[in-house]
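The complex appears here without one of its protein chains, the remainder shown in place.
The first chain written gets the first letter, and so on, giving A, B and C; residue counts start at 1 in each chain.
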Amino acid sequence: MAKTEDSEKKKLRTSSLRAYTMIGALVVIWLFFHWQTGSIFLTPRNLSNLMLQTSVTGIIAVGMLMVIVSGNIDLSVGSLLALAGGTAALCLTVLGLGLIPSVLAAIAVGVAIGFFQGFLTAYASIPAFIVTLGGLLAWRGAIKGISKSETISVSDPAFKAIGQSYLAPMGGWILAVAAIVLILFLAYRSVQNQKMYGEGDTSFGSEMAKALLPIAGVIAFIYVMNAYAGIPIPVLIFLAVAFFGFFITNNTTFGRYIYAIGGNAEAARLSGINNRAVVMKVFAILGAFTGIAAVIYTARVAAASPDAGTLLELDAIAACVIGGTSLMGGRGTVFGACLGALIMASLDNGMSLLNYADFTQELIKGTILVAAVGLDMIGRK
Amino acid sequence: MAKTEDSEKKKLRTSSLRAYTMIGALVVIWLFFHWQTGSIFLTPRNLSNLMLQTSVTGIIAVGMLMVIVSGNIDLSVGSLLALAGGTAALCLTVLGLGLIPSVLAAIAVGVAIGFFQGFLTAYASIPAFIVTLGGLLAWRGAIKGISKSETISVSDPAFKAIGQSYLAPMGGWILAVAAIVLILFLAYRSVQNQKMYGEGDTSFGSEMAKALLPIAGVIAFIYVMNAYAGIPIPVLIFLAVAFFGFFITNNTTFGRYIYAIGGNAEAARLSGINNRAVVMKVFAILGAFTGIAAVIYTARVAAASPDAGTLLELDAIAACVIGGTSLMGGRGTVFGACLGALIMASLDNGMSLLNYADFTQELIKGTILVAAVGLDMIGRK
Amino acid sequence: MTPLLEMKDITKEFPGVKALDEVNLDLHEGEFHALVGENGAGKSTLMKVLSGVYPYGNYKGDILINGEIQKFQTIREAENAGIAIIFQELSLVKELTIAENIFLGREPSNLGVINWHKMYQDAAKLLKDLNLDINPSTEVGDLGIGQQQLVEIAKALSQDAKLLVLDEPTAALTESEVETLFEILRKLKDRGVGMIYISHKLDEVFEMSDRITVLRDGQTVGTHHAAELDKDKVISLMVGREVGDIFPEVSHEFGEVAMEVRNLTAFEPDHPDKKLVDNVSFKVRKGEVLGIAGLMGAGRSELLATIFGAWRGNHSGEVYVEGKKVDIRSPKDAIDVGIGFVTEDRKRYGLILDQTILDNSTLAGLKDISGRFLTSRPKELSATTEVMEKLNVKAPSAMTETGTLSGGNQQKVVIGKWLLTNPKILFLDEPTRGIDVGAKQEIYAEINLLAEEGLAIVMVSSELPEVLGVSDRILVLHEGRATGEFSKEEATPENVMAAATG
Partner (left out) sequence: VQAPVDGGDGAGAGNSDGKVKIGFSMATLKEERWTKDKEAFEAHCKKMEVECVVTVANANAQKQANDVDNLLTQKVDVLVIAPHDSTQAASMVNKAKAQGIPVVSYDRLINSDKIDLYISHQVPVIGRVMAEYALKKVPKGNYVLVYGASTDNNGMIMKKEQNAVLKDAVDRGDIKIVADQHAKDWKPDEALKIVENALTQNNDKIDAVVASNDGTAGGAISALETKGLAGKVIVTGQDAEKAALQRIAEGKQSMTVYKPITPLANGAVEAAIKLAKKEKLESEEFKADGVEKAIQAILLEVIVVDKENLLDTVIKDGWATFEDVFANVPEDKRPKKP
């Protein structure tokens, strides 16, 4: 099966092309800022900040990716974030509930609204754009009404820790070991599988060699994070969400159905897929992620303000598109979406370090956004 | 050809179905507000205001419709409006140019940026979403930079008149006569054409009878507007833009190409259509309309502020979608887009008259948006 | 013995159309049952009723499997009852790989986690059975239409169904592929699988069938043992009248050279060094029908697309129209010099499915029909009705959406679109794919008529009898190179096939 192996690689190559260009763009952006900021940008401390500043958008981008791949869109995430964050804060302060119930309440709000919007989209056939545009207005109105437009400050230290604390370096290394074991196990299982299904010519060694790059990545990441203060908890949550999203989209039947529905809804239906149920669940997943992001957001600023998260939907969608997601549905990767979120956060962080005037920041961000995707299009030709 | 005639009517019927549901929704909304506001809503004065409040979004919605039908989207209109409005104000105040050059400058900015964004979308194949998301950031940054984030006030009375004055009642009636003559002429030509191309069984009388409804509409409209102060100039411009858009989409080869490209870009290309040129021009048209809307916007408030038009893109897109435009491209009418804009403005106007709290307004607007389209979907099943 | 399947008095209406009117059909284990009829007779609709696309309650009548009444609400339920179907309209997800498409909805998985290795392995086996030498991890969007059809077949075969429905599975296949398919079907038959087979290729029908059911205008004309029938009888049952020789016997008067192509070479867009068309030259005269034969992937479509200015990859070569060198950079240029191009995949490249016949028909020639800037509904309508009558398009009116037409009628709309550009040279790429005999005959007659009117016609076809029957001259391509040119007299199935296989 050498041939299969070969063109599997080729397939990997073309589909990863965009990811490579984007990694290239990221490296260029990073080096440029490092040079311009007088070697501050690439210090562990700033990288830690950068990851922290990526996490909220990143978490939502992962969920948004699935929604977009399924051929839909969600404009309500910003407002939903405010509502879910407000819910958590109210549970903690006014209702006096504990940490866990409050966090769960925020996620429950996200899931419930996700299901609701998904239901309207999938079963009532109202275009997602309209449903979630309505949501953008309504959930913002709801949180303003509930909170009387007041910012609710949160003082519970355990809750604030979700946004503001770090995993002790030791914990980081334990995680690293766990991740490496997982990578090796997957590589081993892949070899086993190939043996079992008769593709025996992949040697154990070559498969292990392929695992080296991710292992090096894990070690470098933990090393850098620990060089400052350990992995920030929001980043840890972001990584968990990204891993979950990656697993769902790549290794589950549910994930395949998302792509199939986005690619050709009729064909998916004719293959016996229950399109509506899948779409509804995808919205619910995004809702859950938004709830998680809301908790982090609220914990980070130690307050839930009713205007939290405005324009977040555009950031999340942009992250997906920069990462190669097609707005027509059917195409896109979690890795790309995360990369897109990181690129956007890098621009914000770098320009803020350089203390650029805000109009310059907007001009540059707009230009780079277009240029990055533009270069990528040229590269693909 | 009685048969063709028949099913032409049928086809017309199904395609107008959405328009009818939406007109129904509009009537319900109007009656409800009239009842709730203690008979203020349907007074000539408020209807005049309502039309005035529809005009800016309406003008942009007409251009947005074409962009969406061609399978694209434009998120930058809000920022572009601020930039074009700022340009006009600067031309008037700082550069001391006259009225006409300033207005033309605003439109020129719109057209130039429209061409530019259209070029990037069509020729560099960068998704319109990204190009115009970049624009959303960049043009806002540009006007902030140019104006140093300050609001530029305009005192030129002629310029302000564009946004604030009314056509004398006599002018309204002259227009009405012109419109009626046009309608009758079209009806006459339609009969002539049908005779010439061998479909002789449509009588002159029946064709004229069909013209009665629009004629009645024209008279009622002018009557109501004149009962207050005459047609507001912005409304006049909006009507002209809508008519232009209607004509383009229905009666020109260019319009047909827009629908063809949105319906099946590959088939359109193979039919000899220069997709790229058409798409670029469509963006330029939207740019021109945005320039016009910017002039009106600036003239109405007699000042250009750098935060003018935020979220306008969502309003314009929502107007199109409420009016039955498919975001996948290929489907939508100018009439529907205008109706959508009117529905949204009616909600804002009515709830503002009712003195609803802002969060209630958002909740209700969101709900009605979804409900209106939802009912329509059920109606179509 | 109870039959495997009985469909009793099936009636199905669409708004304004009674697609099926008390149709009956039965099928036994191990039987190969052909379903034939004109375009729009209701064959596909009947099979959609069977497979749960139109759920129970949406049609009248009963479906019995092994004597038990079935009430399918979803496609999945029909699948569970052992029914697998290959839809006429390709229903694959272009963004997914071959393997993903084959197993879509039925992935080998454990608690929702996919076993990729097993999936690709099984897919590779299925493709091997079909003699298809492509990697299962290729994206379906990268495949030609023929290969896509084979994937669709693999998808149905993978279900191990006891009842297999094949709705025009061979429309885009070459003869050797059809042979492979039939080998497999014979094996299935031996295993007791019942098959319903829809095709417009009557030779195939007779090669395989035990019984044949003929539909006309939504009604069952009759079910007969294949042995009781012959081709002419089937045709007259389908069409309701006697149909003579389907290929017109005319010899054309040739005029001067309408188009000459010299040294045309075209490269694949993604692999700038791979030649899809390799140094091809030919001439076609006014009033002449030039057939282009070859196997799938021979580069015939690319040849036409390149001349027409529609090829995205690199290319070189010269094109002369009426003796003058022309520089064609886009389809628009091609249309301007008088070339029309009836493309092969009508859904992808030919039609805007949610627009009307009128909108589609006038699209390419819009500026000639109605004027440079303004459109004129009446002019367009008269042009469209004229061409609809000429090609005998069966549709309620010119305002019918093309998406609701039967395949054959859709094809005619595409041809009509190009006739309305008043071309001097007309390219036809697989012009009769999926079209019934009656309509085929009409299209052949039309080709003939156009040639007599002085058009130069270049026709690509994978159906050998068609190329031999219609062409005045035949050019054969093999892997992008011209490997033979035969006049009508010289051409035999044997020497054309020999040239096509290199």
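Here is the rule we go by: contacts are C-beta pairs under 8 Å (C-beta built on N, C-alpha and C of every residue); 3 or more make two chains touch, one makes a residue touch a chain.
What you see is a predicted model, and the numbers here were worked out from it, not measured in a lab.
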Q. Thinking of the complex as a whole, which visible chains are touched by the chain that is not shown?
A. A, B
Q.
I'm checking contacts with the chain that's been left out. Which of A:A302, A:M328 or A:M377 qualifies?
A. A:A302
(Q) Please identify which residue in A:N46, A:N72, A:S271 or A:T290 touches the non-displayed chain. (A) A:N46
Q) What residue numbers in chain B mark contact with the hidden partner chain? A) 40, 43, 45-46, 49, 52-53, 56, 144, 149-153, 160, 164-168, 228-230, 297, 300-303, 305-311, 348-349, 352-353, 355, 357-359, 361-362
Q: Name, in rising order, the residues on chain A that touch the hidden chain in the full complex.
A: 37, 40, 43, 45-46, 49, 52-53, 56, 144, 148-153, 155, 160, 163-165, 297, 300-303, 305-308, 310-311, 348-349, 352-353, 355, 358-359
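We take it that only the chains that are shown with their structure count from here on.
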Q. What is the chain whose Cα centre is as far as it gets from that of chain A?
A. C
Q: Could you find the two chains linked by the most C-beta contact pairs?
A: A-B
Q: With chain centres taken as the means of their Cα atoms, state the distance from chain B to chain C in Å.
A: 43
Q: Please work out the Cα centroid separation of chain A and chain B, and write it as a whole number of Å.
A: 37
(Q) Can you pull out the residues of chain C that are in contact with at least two other chains? (A) none
Q) What are the residues of chain B that contact at least two other chains? A) none
Q) For the complex, which residues does chain C have touching chain B? A) 16, 308, 310, 330-332, 334-336, 341, 343, 348-356, 359, 363-364, 366-367, 370-379, 381-382, 385, 396-400, 417, 421
Q. Residues of chain A touching chain B in their complex?
A. 75, 120, 124-127, 129-131, 133-142, 144-145, 149, 314, 317-318, 321-322, 326-328, 357-367, 369-370, 373-374, 377-378
**Q.** In the complex, chain C residues that touch chain A
**A.** 53, 74-76, 79, 87, 91-97, 100, 104-107, 109, 112-118, 120-121, 124, 135-139, 270
